[in-house]
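Only one protein chain is missing from this complex, and each of the others stays in its spot.
Take a look at chain A:
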Amino acid sequence: MPAKELTGSCMDCKDADAVLTTRNRSLCGPCYQVFLEHKVYRRMERYRKYPDPGSPSYRLLLPLSLGVSSSSLLRMLDTGMNRQLAKNARTSYTIEIIAIEPFTHAYDEALYTKRFEAARETFSKYTFNRIPLHSIFDYVPNMTEAMREYVGSQFKDDTSRSNEERLAAFRGANSTATSKADLDNVLFTQLVVGYAKQTGCESILWADSDTSLAAKTLAGAAKGRGAALTWQVSDAMSPWGVRFDFPCRDISKPELALYESVSPDLSDIVIPDEPLSENILTKNLSIDELMLRYVTTQGEKYPGVMANVSRTANKLDSYSSLDSTICSLCSAIVDNVKGNETGITVASQFSVQKPQFCYGCTRSRPEIDS
């Protein structure tokens, strides 16, 4: 057997052997965990200040997909809260965990349940809940009306059928991969927000890595949803009055995967991502998939450039949607952003008299679907 390659000792603790190199630093497993956790805590600054004595701590919602990013974020936050507990006997925030069951592809339900239970057991301090996508009818009040108006006359919503069947019919109305994926994203966000509102959470902690945020930024721009980037990929108030925060925004996907690999307690929880299939025609991809592929492959060569994309979008000014018409489906503004008076509008582009849906949602509508 060949001798083990000597990697040298960890740059931070100077004690243990370094097991990995990241951003030109050779680190051991625990020091790497601290390195990444620090990046997340910096993003959690807003919730690390203790609220006034007597008032409750911040309630935050963490959507858990059981993928690498959200599982790692859960572990990092747990570590941080344990540290707070040891120091102050209380934490400045509490988290609630919601898992939306997979809906975009067939999945192994037994395995999913097993992993979900493993997560619940490992992080037993927190409230865990698991709901399917079609519970959107329970959590989002005017979903039925929005759905009917969106799909139009050719769609018959049969309320005698189960919610699952109704939602499947609605999602099936779109023909292209891009519109389907776009609509699924809208529904998913709506459901998580609906859940956050019902459970009284003031912010949602999305586990997107910088890789995923860069892909979302480019895809959002490509789908005509540029104005919504100010909350879709930025730490800001969403149009629903629930804040969106992205604590992993300074960490790339491969770095999160490394975190998982040095955290043995996550190995029973994380369901590995399906690898991106190579033999698929570009024209059959959705725009979201195309951008994720682009950012992932370019990110191997230029990780900093890709990370900078989401940072750039995060610099855009936020705006108030108070006196604007709000999209019945995704809650983005229907009119143009103030200051963009001469640009393309929903009305000019789709010859709709009184638009009810935003540009991005109108573009993905079944009859417009191209």
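Before moving on, here are some points about what is shown:
By our rule, a residue touches a chain if its C-beta (ideal position, glycine included) is under 8 Å from a C-beta of that chain, and two chains touch if they have at least 3 such contacts; residues count from 1.
Here is the rule we use: contacts and distances are computed from a predicted model.
For the chain that does not appear here, its UniProt entry gives the protein name "Cytoplasmic tRNA 2-thiolation protein 1", which is one of "Cytoplasmic tRNA 2-thiolation protein 1", "ER membrane protein complex subunit 10", "DNA replication complex GINS protein psf3" or "Ribosomal RNA-processing protein 42".
Touch with the chain omitted from the figure is made, among A:94, A:176, A:261 or A:356, by A:176.
From the options A:83, A:125, A:161 or A:338, the residue with contact to the chain not on display is A:338. Although one chain is not displayed, its contacts with chain A can still be listed: residues 23-24, 176-178, 217-218, 220-227, 229-230, 282-283, 285-287, 290, 294, 298, 301-305, 307-309, 311-319, 336-344, 349, 359-360, 363, 370.
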